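Following: one structure in structure tokens, then a few remarks.
A single protein chain has been omitted from the complex, and every remaining protein chain is retained in its original position.
Coming up: chain A.
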């Protein structure tokens, strides 16, 4: 269900999106929907939402962020975030990038074919490693599940629906983990994977401001979404955060994007993004 449905879905989405979207320019009232920020959103969802926000800000496309408890179910693919533009609804970063491109905005047009392929490979790496690790920690690590995931995920619902939905989601994720061979992994191995992923990203970034030198791309938005969320989210322990903190250029990269795209240029911070502070997130 999980593994099979998505590629087919995005193919249809691509065709659908590129045909219709090109006609109209980006409207003023574009909206991004995500789960409730303070009491509901989980690490992985927050990372995805932040990545899309960063991407749209990099494209300089205004979007109003709306929090809904049922955002996950409103989304056509069942995953957050999704944007509502005109009468179009598009979910997740990949299709949103396509959609925005069809409207004439792109961050990766300046790249040559080799760079584009490289960018896609790194995006896959982030999705396969960081996103999966986040899901694993949220749903498969019992301590995190009990202390953080369960109360947050079930917060909008009353008994007994709250427990049912948590169980349903837990089984879904466990099935997915099994399907991709993560079922037998230990938490330690997952942290190792995160470390390796960060190492690869850190090496690729080197001393450049962004992954492809001067201009940010959707890869930068995606990496920022995940790393920033990991750095600022309080989990049951600090191990995940420490793994990322080992790479100073990645931290500087997160700060750079935060300063350039999430703070007003007159110096006052418009949003609540603050790197070293607690778990409050956009």
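Here is the rule we use: contacts are C-beta pairs under 8 Å (C-beta built on N, C-alpha and C of every residue); 3 or more make two chains touch, one makes a residue touch a chain; residues count from 1.
Operating definition for what follows: contacts and distances are computed from a predicted model.
*Asks:* Which of the following names does UniProt give to the chain that is not shown: "AAA+ ATPase domain-containing protein", "RBR-type E3 ubiquitin transferase", "Mannose-1-phosphate guanyltransferase" or "POTRA domain-containing protein"?
*Replies:* The record names the chain that does not appear here as "POTRA domain-containing protein".
*Asks:* Check the options A:61, A:74 or A:111 and report the residue that touches the missing chain.
*Replies:* Answer from the full complex: A:74 touches the omitted chain.
*Asks:* Touching the absent chain: which residues on chain A qualify?
*Replies:* 16, 68-70, 72-74, 76, 84, 87, 89, 156-161, 164-165
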